[in-house]
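Showing just some of the chains, left in place.
As written, the chain order gives the labels A, B and C, with residue 1 at the start of each chain.
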Amino acid sequence: MAEPILEAKALEVRRDNSLILDIPHLRVEDKEVLALVGPNGAGKTTLLLTLALLYTPSAGEIKFEGKSISYGKGLINLRRRFAVVFQEPLLFDTSVYENVASGLRVRGIRGRELKQRVFTWLDQFGIAHLAKRAARTLSGGEAQRVTLTRALVLNPNILFMDEPFASLDPPTRERLIRDMERIVHETKITTVFVTHDRSEALQLAHRIGVMHQGRIIQIGSPERVINYPADEVVANFIGIESILPGRVMVFNHETFLVDVQGKKIEVAGEAQVGDEVFLCIRPEEVTLLGSGLASLPSSARNTFPGRVIQIGFIGPYCKVTLDCGFPLVAYITKKSLGILHLDIGREVVASFKATAIHVIRK
Amino acid sequence: AEKVKDIILATTTSTQDSGLLDVLIPVFEKEAGYVVKTIAVGSGQAMAMGERGEADVLLVHSPEAEEKFLAQGLGINRRLVMHNDFIIVGPAKDPARIKGLKSAPMAFKHISEAKALFLSRGDNSGTHAKEKSLWKLAGIDPSTEKWYQQTGLGMGQTLAVASEKGGYCLTDRATYLALKKNLYLSILLQGDKSLLNIYHVIEVNPARWPKVNSDGAKSFRAFMVSKEAQRIIEGFGKDKFGQPLFFPDAGKREEALGK
Amino acid sequence: MDLILEGIKKAFWLLIHMDNEVMRITLLSLKVSGLATFISLALGIPLGTVLALSRFPGRGIIISLVNTSMGLPPVVVGLFVTIMLWRGGPLAVLHLLYTPSAMVIAQTIIAAPIITGLSLAAIQQLDPKLLLQIKALGASRLQMGWFLLREARLPLLAAMMAGFGGVISEIGASIMVGGNILGHTRVLTTATVMETSKGNFDTAIALGLLLLLLAYSINFTLTIIQQREAFYGRAHFRG
């Protein structure tokens, strides 16, 4: 196995006597893109900045290219191989040009080269026309682009970014994510970034690390994390909308029945009777049928009548929340919404297959 | 009318710095029931305050200026209080060879011929006035000479500068004695009659400045020439320096001093 | 009041005639206090920055010493420097007493803590996350200082003005270590005191006004710089 570019061991960060980061072991492979996700206050920023050698850990060690970091003199030289985009813009009170130039100036780059590099990247982010503007006068999204530019102009070995696309407008955001994907994959910059946007993580990352209460509770490929969430926090966070707590009643060949608030749900797989479990049901796996169609034969093992209690929109789709004795969420197209005449209070039938349920044991 | 309790006494720094007033004033305040606000400044400033009626009574040692002051009708009841003397001090090496000379103007001539450094207070104080009169007697105008430096400071500081720079200086004896132990200066000429330092008390003319506390001024003037005050002046400084710093002169005539 | 009017008239007269002596005194004031301020900036800003950013035992004590020293009495400083420079003092060999250099030393002792203390507060006032941002750009300690100064330039200019104002107007130390020697160490403040003690109140006022004018023209320039910086992008936060 190749040497990881960054490796953290027994990392702890404390603030005011509370342990806010506790990472027994973490490898960041060379040239990989690692996304950190997790609820607010999980410690994502803390981990990111500790890896970027900006926070000094209370305990543990960080290795860069196999060599253990000592928090003394040489740190500057390492930091100059990194670039960091913070969660807030943190621009200097000077012009946009100077802001973007600042990291290059620090590295002793002057004159034509400086100007050329700065403008190349300002162009890239569509803000060359703002070069002379006072950073204080920028709009939120403009400021965000300046910080991104300020980091990328440095051409770093490792790029650390904390919610880098948060305040960008969707078209710009998509374009930048696409560009970033290209840049990251072409230039193979090792990247660690924090995001709250699942599709961003799915689109850019080779691996996703899910954090909670200062720990990484699951780390792995996007497919793995999505399909096999390690626990309900991950499941909840990664976006499976229906998580039903229940107890295994009967085990019968390759399926078992789980009691969820009095209703029996059939699940494919093995389980011990009496087990406390969470059932995760993806909204896109739930089919809705007009209430008259409930008795038709179907391969869906689970069919529950329910009442529509909420209709929302997720991008171009409709998200329908049902009360079937337990809450259940389904994603359907707008066309189906029309065909089924769905409306708050309407009775429908929800069906989903036994194989479509992911089980988490408590 | 209600009795005004405050008296503003404008005086030279030498009377305050020597500590004499610290002894005299409490006695007067207790006796007369006044509060004296002593403003210790250069004689020039003291007279200027008198001139504008900003002081009630003056205790100063600049006879020529005082006479002019009276002549202009700014002051009344000028009384001789005491004297001490000026001395010429300088580095022990005495580059201008003035030691042994008897006459102060003569000494000044020597200094000017030797172009030896001379420090002048240059602040219109009594001492400065005396020094200027001595240069006049010697027939020299030193003001543009390189070896003649003006500090524009009080006596103590001028002495300190003279000491550091190894220059000559005209000083009153009291200040010199008080500072002696930190100075590299010796007495090189003393005892010449022209070196007398005579203090007068003057009331500011209430006719010119109605706001002046003339009762208080009168009372202070009377106290300064009283037996009691004169006795205190006579004894002052003996314990500390082994010699008196001032000689009481109340009632004497100015011309009779130093004889 | 008439005195003040006379003083103003006299000040005009002095300004118009600007005889050699007044010129020399004014220039010396400017040179001595300017140099002292400059040295104080060179010492005080780095020290203030270091105190703001680093943590070491005894730091609190140093800070309170610095803060206290913002009120070092010029007389005490003057006395202390005099004693040091005296013939009998430990630094006698330098032969500095009653020279402009001695005045610069004394004024530096007065101004440096002011500038240090105010720089310290100015830097501490910055968003601590900005420090991280600067570090993240790979700045060395020195470069970091430079960034911070740029961010804190408004209060630092104020600190500079306070320091300069403190020394150009100071008298206790100048008189003691300089000696107010005509043509050598006489500056505007010591000349003002001298004229006052001579009873030449009008000349004293005139010199005082000259001093104010001098200080004004310098601080006016600094203020223009400061306020131009302040306006930079903030002009519209009104209403």
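Following the convention adopted for this analysis, contacts are C-beta pairs under 8 Å (C-beta built on N, C-alpha and C of every residue); 3 or more make two chains touch, one makes a residue touch a chain.
These numbers were taken from a predicted model, which means no experiment stands behind them.
Summed over the entire structure file, the copies of each protein chain kind amount to A x2, B x1, C x2.
Going forward, only the chains that are shown with their structure count from here on.
Taken chain by chain, the contacts run in an open path, each chain touching the next and the two ends left apart. The distance from the centre of chain B to the centre of chain C, with each centre set as the mean of the Cα atoms, comes to 37 Å. Chain A and chain B have Cα centroids lying 90 Å from one another. If you check the complex, the residues on chain C that touch chain A are 127, 129-130, 132-133, 135-140, 143, 147, 150-151, 232-234. Partner chain B is touched in their complex by these residues of chain C: 82, 86-88, 97-98, 175-176, 179-184, 186, 190-191, 193-194, 196-201. Every residue of chain A that touches chain C in the complex is listed here, in rising order: 49, 52, 54, 76, 79-80, 82-84, 86, 88, 90, 92-94, 102-103, 106-107, 134-137, 150, 154.
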